[in-house]
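Only a single protein chain was left out; the remaining protein chains are all shown in position.
Moving on to chain A:
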Amino acid sequence: MAPPAQAHRSPSPSQPSGKGEVSDLKSQLRQLAGSRAPGIDDSKRELFKKVISYMTIGIDVSAVFGEMVMCSATSDIVLKKMCYLYVGNYAKVNPDLALLTINFLQRDCKDEDPMIRGLALRSLCSLRVANLVEYLVGPLGLGLKDNNSYVRTVAVIGVLKLYHISAPTCIDADFPPTLKHLMLNDPDPQVVANCLSALQEIWSLEASTSEEASREREALISKPVIYYLLNRIKEFSEWAQCLVLELVAKYVPLDSNEIFDIMNLLEDRLQHANGAVVLATIKVFLHLTLSMTDVHQQVYERIKAPLLTLVSSGSPEQSYAVLSHLHILVMRAPFIFASDYKHFYCQYNEPSYVKKLKLEMLTAVANESNTYEIVTELCEYAANVDIPIARESIRAVGKIALQQYDVNAIVDRLLQFLEMEKDYVTAEALVLVKDLLRKYPQWSHDCIAVVGSISSQNVQEPKAKAALIWMLGEYSQDMQDAPYILESLTENWEEEPSAEVRLHLLTAVMKCFFKRPPETQKVLGAALAAGLADFHQDVHDRALFYHRLLQYNVSVAERVVNPPKQAVSVFADTQSSEIKDRIFDEFNSLSVVYQKPSYMFTDKDYRGPFEFSDELGNLSIAAESADNVVPAQGVEANDKDLLLSTSEKEEIRGATFNVSGYSAPLYDSSAASVQSELAIISSTSAGSAPSSSLAIDDLLGLGLSAAPAPEPASVPPSLKLNSKAILDPGTFQQKWRQLPISLSQEFSLSPQGVAALTTPQALLWHMQGHSIHCIASGGHSPNFKFFFFAQKAEESSNFLVECIINTSSAKAQVKIKADDQSTSQAFSDVFQSALSKFSV
């Protein structure tokens, strides 16, 4: 539907296409430009409106630029606004014309009406023409000092705009410090909020190149700033409150009293009408209490009611966003909504994106006590008009079945689905029954009886058909007709479009053959022949493989194709807990909606403030997928070649070592797929630390001499470390997650050390000399992040260390976790002295 635009307002045709109208406008504008007759502004307004609406519907009216600028000499604010709009739209494509406007915009920046000053300044900063930036600095400086807060709010954002057009100009004009001053002193909350947005962005972008900027960025989450903002929180607009709360969530309080103070102060924010504020507050609560298990649980209780209200009231879009967040919460604390499952029942006319998330929630909250009711409800949806939702709900039933111990009732339900005789229900149910049988083979008897009665002609979807065929093969001894069904399926080989189904068919026929040879022999021949002639490479190869296997030795073939199977205990989780933690860190952002950490969907240039850890801490340390726990020695033996080759490579590359180019291809499958920028060095090889025993003596003797340690009085540490310590990355990760932080300290680095730390590797070799081994590292100057481990010499007690070094501030933040907490101080001393001797 395209109603004639502006038809009733403008006498000209609604969709002028030619240049006639534009040149008409041009001459009309020219007439008005010089005139000073009374009422002239009204006729100008009409003309301007026409220009704007042409512009909006996509007609190029840039030809009247000159006339528009001429007409802008007016005191009428409406005319000015339209003129600014017009200029802003065309300046970028016509930089030469933009120059024309600078003059009058600059003049308007000094107008006596604050509205006009603000608007002119905003338009000036929005021109986005790089060679005009010199004209911005003056008006911006004045704008920041303006006595009207509207002008200041505009000017603050203007600074950020300037930064994006020309960062050096913005920095050279010393705008960031001015903003900081304004942020901490301006009486107007919106000015403060805009300062915060601007500073976060500027300093994060600067942080990669400037030490000062990264210090300033850290200062934003320092106690004075946070407290200042928190004390004013009630003055801020709802959006600004979100901004502040987001910042507070990053703050690390010193002790639990501080945590409680902040939570008490913010408690009432949970009652705010704006759901975004409520969610932001929840984020603060969750993040502050991460280290306090008991309180963290209480927080879950506290936030439950507000969250449920947000789900059930407000727009479906809000429900959608909130449900995504509930989903991640429930993954972390499944009990919280266990008794409130009824809130996730679907309503008839909810949009299906909400229903879908609700189904996921129902699956996630199901436990022994509520499963029966949830499954009953889900079965109602199976007959839903909305077929995708019906399918989802059947899948949900299946998922619940797979996660429960008591599946009695559920199996019955699933079998009922099979009897409903709706194609899509049957299809989904078949897939589920297959998975169920893999986990609970004891149900085969009941299931097979029902599955056997399904006609394979009624099953068309590849997944369902494959599932059915799998069951035919697996349970062919229990299903009377199995060989004959397989036979008819094989006869229709040519008509089967899905390669997946054909593959399954081959295997099923093989299995069936071993169980009921006389009946299947003929079919097997036919299937192998058809498979060999298949144009699909995989099908062809599998047929060939079976064929040769059978030729070689039938009993070997049986062992290969039909071995006794163990029931699957747990199906692989698709998301690593590392990723889940990462998403949780980014609570209240798109990450949660997409269920992906932000680095997976944003370009690097657009990552926001404080997300530098994406590049550093991308530590899917290693072997995420290694579900079989190989003893450490085994890993060492297996990977010796790999390790040697990597260390060689490293030496060759030497100082020009490029971190991002080095992503440990064999170790880490999950990180390789993302743009990982980390180096993984697993130094399990003892050979790479030849001088380590020496180093301990050295360390004991010279512990104090060379160290510019902040605590010179400390006694030389009496802790011996195992120079040949071994820890495989999987265990490290597991331990890191389990152990509490026993020590968290900040050390200073010597100036030499800072100078030497150009790549993470430099420090690795050094620390290894002190029997402290690195398991993962990454980062660029000035920020590096390391994970170290060490073992006590006489017993196998481990120390795990996370060490974040900022070379610009020459500080190292160290978090130590230990199996034996009593020795962690001693270890910390060892660590510190080792660190302080780096490159000395």
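Convention: a residue touches a chain if its C-beta (ideal position, glycine included) is under 8 Å from a C-beta of that chain, and two chains touch if they have at least 3 such contacts; residues count from 1.
In the analysis below, contacts and distances are computed from a predicted model.
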**Asked** UniProt names the one chain left off this complex as which of "CTLH domain-containing protein", "Small ribosomal subunit protein uS5m", "MHD domain-containing protein" or "LSM2-LSM8 complex subunit LSM8"?
**Response** "MHD domain-containing protein"
**Prompt:** Looking at A:113, A:519 or A:558, which residue reaches the missing chain?
**Reply:** A:113
**Prompt:** Looking at A:64, A:109, A:157 or A:543, which makes contact with the chain not pictured?
**Reply:** A:157
**Message:** Touch as defined at the start, partner being the missing chain; which of A:130, A:184, A:290 or A:383 qualifies?
**Reply:** A:383
**Request:** Check each of A:166, A:318 or A:808 against the chain that is not shown and name the one that touches it.
**Result:** A:318
**Message:** Going by the contact rule already stated, which one of A:72, A:194, A:426 or A:490 would touch the omitted chain in the full complex?
**Reply:** A:194
**Prompt:** Which parts of chain A are in contact with the chain that was left out?
**Reply:** 1-3, 5-6, 9, 49, 52-53, 56, 76-78, 81-82, 85, 92, 113-115, 122, 128, 148-150, 153-154, 157, 160-161, 164, 188-190, 193-194, 197, 200-201, 234-235, 237-239, 242-243, 246, 267-269, 271-276, 278-280, 305-306, 308-309, 312-313, 315-318, 320-322, 324-325, 342-343, 345, 347-349, 351-353, 377, 380, 383-388, 390, 422, 586, 588-594, 598, 601-603, 606-611
